[in-house]
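Note that one protein chain of the assembly has been removed; the remaining protein chains are unaltered in position.
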Amino acid sequence: MNNLIWLIPILPLAGFVINGIGRNTLSKGVIGFLGSFLVLVSFGISLAVFLQVKSTGTPINVTIYDWFAIGDFHFQFAFLIDQLSSLMLLIITGVGFLIHLYSVGYMKDDAGFGKFFSYLNLFVFFMLLLVMGSNYVIMFIGWEGVGLCSYLLIGFWYTNPAYADAAKKAFIMNRIGDLGFIFGVFLLIKYFGSTAFADVFSRAGTQPFAAAPYVLITILLFVGAVGKSAQLPLFTWLPDAMAGPTPVSALIHAATMVTAGVYMVARSNILFTLAPVTMHIVAIIGLATAVVAALIALTQTDIKKVLAYSTVSQLGYMFLGLGVGAYTGAFFHVLTHAFFKALLFLGAGSVIHACSGEQDMRNMGGLKGKLRITFITMLVGTLAISGIPPFAGFFSKDEILAHVFAASPAMYAIGVLTAMFTSFYMFRLLYLTFYGKFRGTHEQEHHLHESPPNMTVPLIVLAILSLVGGFIGIPESLGGHHWLAQYLAPVFQKSAALFTGSTLSGSTEITLMAVSVTGAIVALVYAYMKYVKNGHVPVADTAKRSPLASLSYHKFYFDEIYDTLIRKPLDWLSEFAYNYIEKLGIDGIVNGFGKGSMDASRGLRLLQSGNVGFYIFMMVVGIVSILMYLVIKF
Amino acid sequence: MSTFYFIAFLSIFFSILVITAKNPVHSILYLILTFATFTVHYILMNAQFVAIVNFIVYMGAILVLFLYTLMLINLNKDSEPQKSNIIKIIGFIAGGCFLVAVVAALKAYQTSQLVVLQNPNLGLVKNLGKILFNEYLLPFEVSSILLLSAMVGAVLLATKEPKTT
Partner (left out) sequence: MKTLNDSIQAIPLNHYILLCSIIFSIGVIGVLVRRNAIVIFMSIELMLNSVNLLLTAFSVYRGDATGQVFVFFIMALAAAEVAVGLAIIVMIYRNTNSIDINVLNRLKW
């Protein structure tokens, strides 16, 4: 089995190469089949690897080759498949395959079909590299690679300047994070002399507890995670990233890439556990992101924007979980979130597809009858994200919230409030889209249709996963075994030994669950009353809003604040640099040299009288001067 | 000993005449005389080969070439247009400065040993031929190419171009 592991990332890469080269010559059928099938094969191998890891319980370490050596620092190009990465592999290839399948239908009329599939395959390759790497550098390669693919796919319809801008925004914001990440890796090399996970983690305990290096390294790594996983204050790129095709939003900006930050922190859990200061920062930023994004999502009217903010909010939950030491819970949420958020995005894509590209919920409504399968699957996804038992989101979210309560009840209160918001805006989305009367044009109404089977099948599969996905982590308080926690225990073993926080009794846990479920149902009912019973429709863009609603609708003015604080001064600075430093300074010097030599030569060329006698005379004068100089010198 | 100084005086005297003679033909004749004194110098140093080559090549060939050219050009005007006196004075001063500089450089090195001919055979044709065809064979052959190319170049330059118009 081990000698097949390298095939997992190579197959999507092969897909990228073939589809990339043949994007204009191969037929759409071939491209779609190839792109999906290769990922499916990867999934098959991943499944086999997963089963092996599960049965043996030991990580697989495969060294492909010795990449480079600097002095004593040997750098291996190696893959590490342990419990954590084996699960990520399943998500990436499994969900990835479903989304590929869905894209075949969703993108079938697009001119860039081949390009789309080659990018998608490339993304899968880099994402696999990210999770399979046995050290931080390979992880960083994947980390940069997925950033690149994200850029390419957000700007997929690059002829629209706004989309191209969104792509640039995503890329630049990610760069800020990546800078933190790579500095973190440098520090790892400095303090641990290695980037390999095994070396770093085994040496981690030997340094004094909470020493400055841990805090510094983990903060830098966390900055990387903040960029990649769209946390406060670098989250604004993710909603804009919705400019890309919907399958991209589902795969990259919901299920896989944005969770890379969570994966990375979970992978480095020992380092983070050794740096309590960073843990607090992670928890606070996670919580703040969850609340702010949820508040923004309350008033958004673009169906994909709502989902984007909900993704940001859920990612905030994951970091909150990581911050309080609930690594298993956070990773659990990554898994379930991958299922239901991919489902929601694909469902939204199906809705958009049906409405001829319309994304504004104010122009939807009443789709329940027309899009039966989409409606049911979306309902499952919404229930899952709202944390209604027994759907997947309930288990993962409540595991996080339980740990948060153990750490700080105040944070827990905000967390539950956020969960209520989540439930509200998700049902708001559902009601506005599927209930009531259709509010679009007649033209759109005429075209309403259920999506083809290759789009609905992924929806159904994901809906089933969203329904049952939570059962891998039924907490003991509900009579389960929490299979996931047991499976992942080796990865978090060292952190668990260091964990000092209190644990909750079973009854408290059940109480907490009841509280959050009640909250979610209250929010659900309120949304129902408001949008179905009263038929409320969000007001137009220009309408007057209450200050709070306005704050939320305008995304807390984050973009505007960044604009004023960062972009404007930078603009001013570059304007200044251009006008004064560039034009006067550098151009002045360069032109000055040119002008100076022109003037000098204009004067000097008068010496060139053309008179040969004069030339000879000057030559003699020169020789005499040299001789005189030599005579005087000696 | 006095032979050397006498010949040296003649050399300087004729070379001054070379540059002062108004008629170029006279200049060439004086130049031939200067070179004749040079040949005597070579003989005094028992550099027989150089003396003969100087006699044949310089006086016989090169200076005849000069005369020939002068004849071709047919510059029978007695006086060329003279430079102004100022230029002449400046020229003399510059040349004088050059001489002064060289002599001053000479004075800086106090050594003034006598020229002694250790090996009387040094400048003989036999001795030089051995050196020339052993150590300096390659430069010797290359100089033949130089002469050939110079000949071709001279012919090319001096040939009248056919009027293309």
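Note that the chains take the letters A and B in the order they are written out, and that residue 1 is the start of every chain.
We take it that a contact is a pair of C-beta atoms (placed from the backbone, for glycine too) under 8 Å apart; a residue touches a chain by one contact, two chains touch by 3 or more.
Since this is a predicted model, take the numbers as computed values, not measurements.
Contact between chain B and the unshown chain involves residues 1, 3-4, 8, 11-12, 15-16, 18-19, 24, 27-28, 31, 34-35, 38, 41-47, 49-50, 53-54, 57-58, 61-62, 65-66, 69-70, 72-73, 75, 80-83, 87-88, 90-92, 94-96, 98-99, 102-103, 106, 111-120, 122-123, 127-128, 131-132, 136, 139, 143, 146-147, 149-151, 153-158, 160. Interface with the hidden chain, as seen from chain A, comprises residues 605, 608-613, 615-617, 620.
Everything below uses one rule, namely that only the chains that are shown with their structure count from here on.
The centroid of the Cα atoms in chain A and the matching centroid in chain B are 89 Å apart.
The touching residues of chain B, counted against chain A in their complex, run 83, 87, 90-91, 94-95, 97-98, 101-102, 104-105, 108. Chain A meets chain B in the complex at residues 613, 617, 620-621, 623-624, 627-628, 630-631, 634.
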